[in-house]
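Here the complex is missing one protein chain, while the rest keep their positions.
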Amino acid sequence: MEILIYGAVTSAIYAMLAVGFTLIFGVARVLNLAHGSFYALGAYGTYVLTSVVGLPLWLAALLAIAGVALFGVVVEKVLIRPLRSSQLGVLMITLAVSLVVEQTLFLVFGSEYRNVPAFVETKVSLGGVDVAGQRLLTLAVAGVAIGALYLFIQKTRLGSAILAISQDAEAAKYMGIPSDRIFSLVMAISASLAALAGILAGPFLSVQPSMHLLPIVKAFAIVVVGGLGSIPGSILAAFMLGYAETFVGYQFSTSWTEIVSVLATLLMLIFRPAGIFGKRSAF
Amino acid sequence: MKRLCLALTNWSHALLALPLVLAAFAAGAQEKPIKIGVPTAVQLQVGRDTLTAIKMAVDEINKKGGLLGRKLEYVTADETENPETGISAIKKLVSDEKVDVLIGGYTSGVTLAQLPHIASSKTIYLGVGAASPSITAKVKNDYDNYKYIFRVGPINAAHQARALVDYISHFVIGELGYKKIAIVGENAKWVQDLVPVLSKGAKEVGADIRLTELFDTQTSDFSPLLAKVKSSGAQYMIVVLSHGSSDVFAKQWHDAQVPVPYGGIDVKSMDGDFFNRIGGKSISEVAANFAVRAPLTKKTIPFFDSFKKASPNYPVYTAFFAYDAVFLYADAVKRAGSFDTEKVIKEIEKTRLEGIVGEISFDEFHDVQTGPGKANLIFVQWQEKGERAVLYPKELRTGNFILPPWMRK
Partner (left out) sequence: MAAFKKMDKLSGAGGVLALVSLALLPVVFSGSYLVGVLTVAAIYGIWAVSWDFMSGLTGRENFGHSLFIGVGAYAAGFLNGQMGWGPWWSLPASMLVATLFGLLLGVPTLRLKGPYFALAMLSAAVIMQRLMLIFWEQTGGEEGIQDIAPLIKNHLHYYWFVLACLGVTTALLSWLARSRWGLILRAIKGDEATCMAAGLPVTRYKIISLIISAAFAGLGGALYAHYQLQVSPQLFAVVMSITIITMVYVGGIGTIFGPVGGALLLTLMTEGLRNFGEWRLMIYSLLLIFILFFLPNGIVAPIWKKIRQAWPAGAHQGRHTDV
């Protein structure tokens, strides 16, 4: 029972991270290694706005998300776009950005863990399992956010534009779709999701300057397994991986959980590189 | 091409002369200060406090005229928690800065990696942070090469294990009546050294060990672990934590309201602001410490007060030993009457210094001794409003044990 609930929470966080990551890759072919930094900045932003500035939590959270989204857009416009011709170049510069963010956080806040306040402080007992209320809230919000995103992409015009670009960027341009603006929008959405994950998970996971590393490794794994560029694939893979990890953690020992996701990636790559839902196997 | 080679040769000859000229200048310079090299994790609290404490000691000695007429200076190099960086930090201090003595250390793995390099440089090393017995085992197995290594603190992992066993036997079982315990620790070298001694000792004093688990230092989600502890039927959880995420552990334990109180060795919990920075969620946790602001020796309270002036927080364990290390080095040099390494080592071996946590003295393998009047673990509990009360040993008790809020009737 615990595995069911904790697994769901873990999967929800992973899903938020993975969906954003796969979105920006599917649309703009950008492997954004700074994605973890959005996660970190969401958590730290909320921390600063609540402890230092003293804003109420919900306002701090909203502002933090907006701030991170803006940061994402700026990074995309200024640093990524000029280097788009070289995939390696984009990778390297997003990596450098993540390092700068990490170092800035470290210099400003120090290496010790910070406390991001939780939205919900109570404990909930679900089916005989004690769960922190915040974790359940994370699950709920993640579901809503991803659901909203999915509807957005399927039902709105802007959403179709995004789909169009991800399928064929050239053709989309000929159709008059402003790809540059769409890239910015997608980056903003991607960053916001990551920041939201950071704000929700911050209270019960660790908040320290190098917190961006683990999420990016997990996001990579999930996106590969689910299929680069496929949102349903990422969600499914996120749950598969989240549950696999939780299961291994409970039954065996936590040392093996890291290997689960990475091994899954490796095996998937060897046997079915396109992932579960990946549309194309080569780029 | 030929001309180029010729030019290069001429330049090399010219440049070779330069060091000779510089050396001549240096010889004419004043009496050099004594340099203390501090390899430590500068980005962590343990590192910062090591440096603050050394600065305090150096300033005090310099005010009284220095050491044998020479001023003391210190220089630091970041060893992080990574052996590669640790080794290059030692090289920087020893070869580039040419320090006279090394005081520092934190991660046992890093210190172990640094040892051969320290030994080959024949520089005295006074460790203040790493607990693995393997470090001083080198002194035992190869005295001639490794005699430069001393551990001023903390007491090694085996001693710590025995101290924990005492706590379990007299307090957890003896006073609280909890026989069923769980042992949880991070998978670092010093813990791997400590847990077997702990398990054996605990069983001998009548504990029923329900669960022993070592988790990865990188772990950030402890819910599987905490759930396992709960379902194992343990009444008390003994923790052994240093590098891992004690903050997150405490928060998750608190938020899930795990009905098992915990305590043990938790380095991050030694930080004075630990309680506050996690919103008070470590309430009722018992953490081992080497000293609190109590008259353990004549120097304890003055040290705490001076430290608080120099730093916004109360000192962590490396500070006590770093401060004492500077003084014991100075004393040894005074007794030896010279800075000659061999002579100083002989004097350091004979050290009996009234330090901050107790009397500092070394066993035959250069390891700090424990026992009555010497360095010992004190068990301190986080109580309401971030107050700390000493629970064990009984002689030093300042308060009573409290249960976590959700376990009170």
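Letters A and B mark the chains in the order given here, with residues in each chain numbered from 1 onward.
To be clear about the criterion, contacts are C-beta pairs under 8 Å (C-beta built on N, C-alpha and C of every residue); 3 or more make two chains touch, one makes a residue touch a chain.
Every value quoted in this text rests on a predicted model; they were computed, and no experiment measured them.
Residue B:113 is the one among B:113, B:181, B:325 or B:391 that touches the chain missing from this view.
Within the whole complex, the absent chain has one touching residue among A:4, A:53, A:70 or A:96, and that is A:96. In the complete complex, the residue from A:57, A:79 or A:177 that touches the missing chain is A:79.
Touch with the hidden chain on the side of subunit B covers residues 1, 4, 8, 12, 15-16, 19, 42-43, 77-78, 82-84, 87-88, 91-92, 95-96, 108-110, 112-113, 115-117, 187-189, 192, 216-217. Remark: the residues of subunit A touching the chain excluded from display are 31, 79, 82-83, 86-89, 92-93, 95-97, 99-100, 103-104, 106-107, 217, 220-221, 224, 228, 255-256, 258-259, 262-263, 265-266, 269-270, 273, 281-283.
To be clear about the criterion, only the chains that are shown with their structure count from here on.
Taken in their complex, subunit B has these residues touching subunit A: 43-45, 187, 213-216, 218-221, 223-225, 227-228, 230, 245, 247-248, 251-252, 255-258, 271, 277-279, 406.
Residue ranges of subunit A in contact with subunit B, taken from their complex: 2, 6, 10, 106, 110-115, 117-118, 121, 123, 129-134, 203-206, 214, 246, 249-250, 253-255, 258.
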